[in-house]
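Missing here is one protein chain; the remaining ones are kept as they sit in the complex.
Take a look at chain A:
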């Protein structure tokens, strides 16, 4: 039995057992009679034209059913607009197998469909392809001169452009008492969720499809498929109950979805297409970026000049943007600012949101520059943040809906033992290892979007809750069950949350740390409506104890509606259902954030990360031995799953700072380390003591729940805190990520 109310309880994820025992089925694990297996053929060149695509050898193998390419692809989706999904940036989306044009290395150029996966994979190696190659560019560094402003489009709504300049940055900077500047480079990263991308399309006949897709948005995939293939929305059902991690990679439909559906429709059979690990490097990624900063402060440490410029990479067909340079001024209230953001087009696939997109990129230069400024000023880095603390968002001249960053700083510093830090670089040691303490501020937006939710009190007295939303491993199922249970005063066991299905009420894509706020608000709205209906029924019961009362007089508790002042005056849900001729009672609500109210406030989560590193002085080997992150993220519905989110973000921060990178050979225009043996994400031995603090933060403005989301805030402050700690340990400022041991030799 779970406790009532369940909100605030550290409930374990409800589907944990299925996941650890392997019972949970993922998109590529569904079977259907007569199912076929597709394997994708990818381009081995970076740019040019396909001059020959010979499938004779592949087709001659018994069991190979078809090889699709631009030569025989069905004529669907002629217009680029049909491929625009909910998360498409401005431009014209990639159209698989459209023509003979090669626009990036690894581009899908064919699909072999066969009776088994192994056969399809083997046959794919027999497809003979020749190309006429063309000159290409994949390195951002030699191409900064071609940087330009991004195009504006729908997706820009969630990704505002840089704030307008304020005051006179250059003049203020030149006159500053203390100045710090830096140039920063981040290399490409690939999401690499454990689950490989896969789509199983079950061919139902009559233009009907049931699709198991690896996605962060069932409705997004549904729209994408229906639009391209000219199917009725209601005939396309996309299901994704379990998603084995995604981190943004499945925000947009990926090419295996197109391939699987295309083949199923053409062959009139069910088709599963699963990518292999190296193919996970053939669609979106976190873009390479070059950034520069110039911060100036007066003798008291007040920052009065802020300049942050970023150049990000994008493809030649879409303008993928991130919010990289907007953060500094949201945190530090300088009078003179200059923020710039530009793009360089390269011959790569469009970048794609990856956990804390832009934030993880931008906070590193900002917080490293602040650290450097603290050294120039001879002020403790934490103290410098306190000197520049602001209750308001100076970049937009408006208050925060809530901001407990101060408590993050204070509680984090206390728990970490920041006061034991000797500010002198290279002054602290464990044995013969150099020890460094570093800290950094984190910020991430607290958004929510419109969504629908349905609630049904069933005949059995259970609460059925429906939403199309996915659970990408974050604990959505558990947390939404908690929210719904408390709304109706039921134990969690009496709530059934059905999700991950496009047939269920509309939910937007799952990302940006806005899911709990978005779906939670919709559930709250539906619950409000359901409570009204239940009460109405109860109050109208002939011999009911609640006759003649008002909704305000009662509470919904323990499976019944009780008089607030006298719990012995009540009507049970069971009785209400009986009164309703044993028919379930339903409520469906569309919840839309109150834009007019929200516009008056900036809404953000905040964090402070404190990190200890040990660096082997001679060998350069770096270990993050201890880290504390204090987070202010509004109401925490489930401290356990929320803590897991922050821990995961911290691990990712360690990864970004000192481990992972996609290695590109720019002569070939190709990613070289396309496997998890060589793409170095942290292993257990890399992760030491991690601690999370949630500081109390009440916010009745953000949304009805007061939640702000915890998906990305755990990551953003870690890379700069680690880089700062490495500086403290070694006296070396390394401004590219990841920092390798040889940078410190």
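Here is the rule we use: contacts are C-beta pairs under 8 Å (C-beta built on N, C-alpha and C of every residue); 3 or more make two chains touch, one makes a residue touch a chain; residues count from 1.
Note that contacts and distances are computed from a predicted model.
For the omitted chain of this complex, the UniProt record lists the protein as "Xanthine dehydrogenase family protein subunit M", which is one of "Xanthine dehydrogenase family protein subunit M", "Electron transfer flavoprotein subunit beta", "Cytochrome c oxidase subunit 1" or "Lactate utilization protein B". For the chain missing from the display, the contacting residue among A:493, A:665 or A:696 is A:665, taking the whole complex into account. Panel shows chain A; residues 44, 118-119, 121-122, 125, 431-432, 616, 618-621, 623, 659, 663-665, 667-668, 670, 672-673, 677-678, 680, 682-686, 740-742, 745 of it touch the chain omitted from the view.
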